[in-house]
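All protein chains but one are shown at their positions in the complex.
== chain A ==
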Amino acid sequence: MADPDTDPTRSDRTVLDARDISRALTRISHELLERNKGATDLVLLGLHTRGVPLARRIAEKIAAVEGAPVAVGELDVTMYRDDLRSQPTRRAHKTALPAGGIDRKVVVLVDDVLFSGRTIRAALDALADLGRPSAVRLAVLVDRGHRELPIRADHVGKNLPSALAERVSVRLAEVDGTDEVTIS
């Protein structure tokens, strides 16, 4: 296969391959455990679409280290977005909380790319309607900068300085059939 960095037919550049993604998630898992002093009361909530498989992967890694399962759920923020009115109707997804709920838990929001911060703003509003966690943290695979709100991530797989016009794409095996992060 042609090297994407030198292949003239491809305009995008791979910044993380499957092994890089796995290593980044392993590190995030360990950071979460260290910060939380174990997996008790930890709830991982993946944001649709690609945060959901990422949260599941982190949960598997934590379970492998701790030897006990960790609560995972999925959170849809469509109804809380601030740009609903300026786009064609977006399809909503399922919100599924783990059986124990999120009250008095440490909730870790998991998403693929942190960009403007508006999705996370919506997620924080959604959480407030679902319960009262003791703390909320944010883990992302890629932080590409250009924040429009005072929001930052607690755990970052890779900081990826990018130009506003560039496009960062995360592909995950569960959704796209392959694991890679590209910039174009």
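Here, contacts are C-beta pairs under 8 Å (C-beta built on N, C-alpha and C of every residue); 3 or more make two chains touch, one makes a residue touch a chain; residues count from 1.
Going forward, contacts and distances are computed from a predicted model.
Student: Determine which name in "Cell division protein FtsX", "ABC-2 type transport system ATP-binding protein", "ABC transporter permease" or "Aspartate carbamoyltransferase" the UniProt entry assigns to the undisplayed chain of the complex.
Tutor: "Aspartate carbamoyltransferase"
Student: Touching the left-out chain: which of A:R56, A:H93 or A:R147?
Tutor: The single option touching the absent chain is A:H93.
Student: Against the chain that's been left off, what residues of chain A make contact? List them.
Tutor: 76, 78-80, 84-95, 125, 129-131
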